[in-house]
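Every protein chain except one is present and positioned as in the full complex.
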């Protein structure tokens, strides 16, 4: 456990350093690699930047789930993004308990927050099950469409740890 | 802990060095790699499209040989290009013999043509020896600066063929 | 003046509005759909907020999202641009309800002028000539048949809720009326959520002349001259110019005066356009009113030197107009060419794709309004306008030569992307256009050979 922790923080250091390079380096990069001892971080960009013509998007289902912006999903990370622009609330009312807290496990379809727009309360639901790792906006924060709200880790990962 | 600390600050040093290089190096870079012991930082750019700033060209020798345009030189191919804009002549006068014909071997410095501009006759010379393979413009054709006039093959090749 | 304006639109007009706001020291907030996050206006504006997915219905047409965004960023006014919800009375009303200034006419005026049958009646009430037709939405097919018989074929069926040239059907033969009436109603329902249609006499060879007006909402209305928008395909404008060429000045002045009279009668506030059809025999006929900034407003700006968006902001902020009628002194000729991602050879079908090369023209007396840049994607989500190239010159002959030069200079294209550039150069070359004898039938006639 201690070893593991140390390893993580060493890796965090590597990532932070790599991040520093990314944010200061001029122009588009191809690859960044940071190594320390047996640890290394390497970031590489795809060859082609140009994206091909899009599929017709004119009439998607209303329940379409927005892609989160600025946070990448991965096998280990589920992101719940804002399905509309509005004010983010974690509970039904100031006195109520939050729908979810960090550490909670949520089911698919379970309500995790409210976004209020034009006095209308819109439920935000989890579209996949998972364990809540982080809640990004604060209660009452304005959020825009696609803004990441919750970071979850898949239930599979969690149960394997148990 | 001490090891770990040393490692981290050594890494910080590495990254700082890399950052310094990034921010001070002139022109676009292809790759930066900083290594210390078992640690290294490496940053690489895609195959650069952008060319670095040119050397000052303001005052080159008047006898500068222009690069031929649209025809690549190679180990097997020598190109003599027009050193100025004007009219291309293969001989001193319509009655005279051409300076060179296909198949002739020319010495370095040997006159191969005339370019007339504003009634002035300018000699075109071979800047390297070779055997004439092709004469590109016709006698009396207008030529622009850098236009390929003669294709030669190096003498070495020719002698090896003998 | 306003401190923050939310621009409830996208594309070139959003950028154009943001530019004037910046010049007036107003903070600008752009809205964007998920697919427009990297757009020119999102980069230009002081702030940008994503209001929904690519589909316009869920972003740029989503009134709740627009107003929520405006409140969230602390805007005190909303500029709706053109198209989308710019003439939607509900939008104006919701803004007012939320304490936001809607930069345009009031909700009630939008409602009245947005009903095209009602607008006809309003025009007639102030003495403007209108084409013979139904004075109310058609109740039955029998009524349509009887009115059409009375005024004589050809007739044109129009959606009451339509506008901007959309939702119209010409009927030349009485036997086609049943079919066209049914299709017009169905089309109107699909396009505008309102199946009501009306009909009027159709003019085969008319010119589309419109008048730019500005009103302060207190009875003061002035006009900025007329525009000829007769070069149309499928009743959509493609090239516009001012002053209207080949139109007797006396007739043009009467049309301008008529527009001012009609706008005064409704205490018009802001920028608006009164559209007319002009035919040689019967003079001019009022058609409809566009209660917003118009796509083709740059031609008027170039000959008058007046920034129309600036006047819109002045009026909406309660400052009144910054100019009087005598300050409007048109000079020279301006022509606007719309570069759309469309294929003229396939009935002007939009051609989505990636615009790999995008180098608009520049230089003397050329203005380009565009949100385009190399690598931009043209998606079927939005309209196909890539750029407006507007030129000015002292006279029409020079303006045509300049427009042609500018279009030739415009390098634009990419895999799958066709544009109207070359077709517009054919229009500029066309002897009927050059002689200023063209009507709204010009492009159909060009298609024929």
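What to note about this one:
Going in written order, the chains are labelled A, B and C, and every chain counts its residues from 1.
Heads up, the rule we're going with is that a contact is a pair of C-beta atoms (placed from the backbone, for glycine too) under 8 Å apart; a residue touches a chain by one contact, two chains touch by 3 or more.
Since the structure is predicted, the reported quantities are computational estimates derived from the model, not experimental observations.
Across C:22, C:145 or C:235, the single residue that touches the chain missing here is C:22. The chain not displayed touches chain B at residues 26-28, 49-54, 56-60, 62, 64, 66-67, 69, 84-87, 117-118, 120, 142, 144-147. The omitted chain makes contact with chain C at the following residues, 15-16, 19-20, 22-25, 44, 298, 301, 305-307, 309, 331-332, 359-360, 362-370, 373, 392, 394, 398, 401-402, 404-405, 408-409.
Everything below uses one rule, namely that only the chains that are shown with their structure count from here on.
Distance from the chain A centre to the chain C centre is 42 Å, each centre being the mean of its Cα atoms.
For the pair chain B and chain C, the distance between mean C-alpha positions equals 56 Å.
Distance from the chain A centre to the chain B centre is 52 Å, each centre being the mean of its Cα atoms. Chain contacts: chain A has no residue touching two or more partner chains. Within chain C, not a single residue touches two or more of the remaining chains.
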